[in-house]
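Can you read through this structure? Questions will come right after.
Showing just some of the chains, left in place.
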Amino acid sequence: MSGRIVCFGELLMRLTAPGRELLLQSPRLDITFGGAEANVAVSLARFGWDAAVVSTLPDNAIGQACRGELRRHGVDTRGIQMQHGRMGLYFLTVGAMQRPSEIIYDRAGSAFAVADAGGYDWSRLLEGAGWLHIGGITPAVSANAETAVIAAAQAAKAAGVKVSFDCNYRAKLWSDRGGDAPAVFARLAACADLMFGNERDIALILGADFHTLALSERFLAAAELAFRTWPGLQRLASTIRTHFDVDHQELTGRIATRDHRVHYSRTYKLNGIVDRIGGGDAFAAGLIHGIDHGMATDAAINFAAAAAALKHAVPGDANLVSTADVMSLVNEEGLDVKR
Amino acid sequence: MSGRIVCFGELLMRLTAPGRELLLQSPRLDITFGGAEANVAVSLARFGWDAAVVSTLPDNAIGQACRGELRRHGVDTRGIQMQHGRMGLYFLTVGAMQRPSEIIYDRAGSAFAVADAGGYDWSRLLEGAGWLHIGGITPAVSANAETAVIAAAQAAKAAGVKVSFDCNYRAKLWSDRGGDAPAVFARLAACADLMFGNERDIALILGADFHTLALSERFLAAAELAFRTWPGLQRLASTIRTHFDVDHQELTGRIATRDHRVHYSRTYKLNGIVDRIGGGDAFAAGLIHGIDHGMATDAAINFAAAAAALKHAVPGDANLVSTADVMSLVNEEGLDVKR
Amino acid sequence: MSGRIVCFGELLMRLTAPGRELLLQSPRLDITFGGAEANVAVSLARFGWDAAVVSTLPDNAIGQACRGELRRHGVDTRGIQMQHGRMGLYFLTVGAMQRPSEIIYDRAGSAFAVADAGGYDWSRLLEGAGWLHIGGITPAVSANAETAVIAAAQAAKAAGVKVSFDCNYRAKLWSDRGGDAPAVFARLAACADLMFGNERDIALILGADFHTLALSERFLAAAELAFRTWPGLQRLASTIRTHFDVDHQELTGRIATRDHRVHYSRTYKLNGIVDRIGGGDAFAAGLIHGIDHGMATDAAINFAAAAAALKHAVPGDANLVSTADVMSLVNEEGLDVKR
């Protein structure tokens, strides 16, 4: 590994209805903690990385429990500041069959959202880092968070730390905030070495329109435009997901590189999905791992897709599997009980 | 809506083995409340209707809990009388794969079964009603209940309240009771505007035999006979269910109308069924809703089938989804996580 | 009963750590719904009253679940408006022995707090009411809520509806808001027929100091001052609670009347407390019930204290016992298993 990875973003407490019940159908909620960037950190920590989360949590028992959960998975939490405020929450009803999963966000005014952007000392926080991972949800949260994430990206770029940027465009959050997503995303992309997004993301940021192209050509066209626009950007990656129903899907990874090619992973059938949340974050962690370990592009995208597929078999937001688990799937080592 | 809907029938407490365990494999039972007609009422209440249940419950903590559960979903329970007696029970072992679900009924001598038929004041209970929904289980329960349901149907017809009658033929209950199902069903059908049943039900009631016809022609033939027999009957509907295994099935709705046609719904693949109980009641509620809202027959049967499909993704006996949920499936608005 | 009771205040979702665990020690939370005024409504509904809650809830699955829970207990929820916004929450860690219970509030910006005071049509909402029950938490929540509760109290007084006002002074909420508790409480007390508070509350509102008096004389002195200040006020009541430890306490009720006397209830030993939250609301409901049913003052205060004692044996915020349960304790009918 080229060093530690620093993941910056909001942490959320997830409150999930048990099994396949509707929300509050019975009087109990199962609790996990997540957050797009923290999910990447946990996955990389389980892969053996020195992974750190930088964030702001409320200085109460909930914030402490969240920090403890990250520590439990081996994530370095020294970059998390505990401040007065509330925890961002989301309530999850897990769908089934033709009934989609539903999320109710209750994250406004969280300790992270109101934290002063100047409170993060990036030169210290990025010390020894090989990568900074950020995402597009963060600037959607609040003006403070937008300022903070841009500062982080620029500090990383200035310090020679590679930036991984996952667009994770959430229209509703941006419209609630009244923010200018394309402009912000462009500033972040300009710092990125690795970007997670598809043709719709590139179209949004750069005002392009790829609908005139055949479906199969759009991603490459978007990547080419991205590479022309942002000279530092080396790779653009995303997943293709097909829904047969809520529990039965298919997933393929793809990555465009500066050699004018798109590399596709094997396609994984996802039958009997256990937990779909965090699949994209698991993909991001897998790709960062593959790239950083010097895998060939085909190997890296296969590793990332296998990691993402396995996430769907793991309860909770974060991908708790090991690199051995991922390689076992990549190498088709068999599915019988391991004794 | 053309008014409130009144649903008359027995309420049951369901005691379910957790997960896919056999009954009492571990020392715990999960409790829900149901009953064919109450399930229709709950579904319609969730659709926004003014839905009432008329029934008899034991005047103890169990009966109160059952009444409370109906109230919770917004059902009007003022027509439920609390009397000395016991609650009707059923124990459910949820099957899996090639192991069928099993029900042990323990409903004999319930407060509902022994309630005096004269205790229901139908002129008051049907006040303001647009619909009365009844089913064929009720007269199978006891002679008192048979008297009561016939009185209800006839009072409704006399008062211009539309009657929806779901055959729900249960051979075992009828033979235990020694009742005359065909004769009773004929009296109820004679009051009905909308009837739920298939060619086997019509054959049972009217002594007809449709086996000489091609499979695809039987339902229409049965409907034509029904329409000739019962001049007030406007529609005959049922579902077609194919079992691949306990967890994987297919469901199609169909409805025959007086224009000599059968309308079929889209076919839904039910893969990874969460809870199969109450699927028929969800279909009935969906169809009543569609018809009452003036949907074209094709739209109504599609709404009903989609409602029935969604029920299979909802734990418990009753369909807790909203009309928006049903329309989202009808309109194929996508299965990804709703945020 | 002199009519229905209308209870106005915020509803909260309570998220409780299981058993005696610390918050999030294991990844699960048990959910109940409460709120001081709603607790009074539920208790009175269980006593057989026509009890209504007026409030504002978020128009999502959480708000619907809360409304459903009130309905389940027979509370009239037609006065609850569903609006865009969030649910007020509180996280409860149940203490034990020498470890106190702890509450983390997360209620800022709730749908109730931001609801327009003008949205409540009090002339319609109070129709047929014999009582309005309000509390001192409501004006502490937000300026909107303060306006609303004062309007409610004044509308009730004008309409001849008796007002029950529970001070429930929460210093932290008032200081967070920057509101003027004494002034607001004085306006509410001026409308009240029945007030729940002790000498500290009266001292706070009226700037008096009772410390120069013997401990046993302070409550009467406070009551006398209150009666002189607010001519409409007929009764001042509160509980005296002694803590031996978190699970072992003692509770006595007392009530001052305009005949210059304080009536004390029997003292209940609370050994092995199941759930202490809502004890005061149970006391309020018990006293309103006793007074409205024309009990003599001694009988009423004993009924109220017994109701409050029983609440400590009931999980959740609301007192779910019946009047028969309370009378059984008042009459010392025995504690052996009831068969």
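Note that the chains are named A, B and C in the order they appear, and that numbering of residues resets to 1 at the start of each chain.
Basically, contacts are C-beta pairs under 8 Å (C-beta built on N, C-alpha and C of every residue); 3 or more make two chains touch, one makes a residue touch a chain.
Just so it is clear, the structure is predicted and the values come from calculations on it, not from any experiment.
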item	value
Number of identical chains in the entire complex, 3 depicted	6
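The criterion applied here is as follows: only the chains that are shown with their structure count from here on.
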item	value
Chain copies touching (chain B, chain C) - same or different residues, decided at half shared	same
Inter-copy rotation, chain A to chain C, in degrees (Cα atoms; steps of 5)	180
Centre-of-Cα separation between chain C and chain B, whole angstrom	42
Overlap residues in chain B, where contacts from two or more other chains coincide	none
Partner chain A, residues of chain C touching it in the complex	15, 22-24, 27-32, 60-62, 65, 86-87, 91, 93, 102, 104, 106, 108-109
Complex interface listing, chain C residues touching chain B	68-69, 71-74
Residues of chain A touching chain B in the complex	19-22, 25, 95-103, 105, 170, 172, 241, 243-248, 272, 276-277
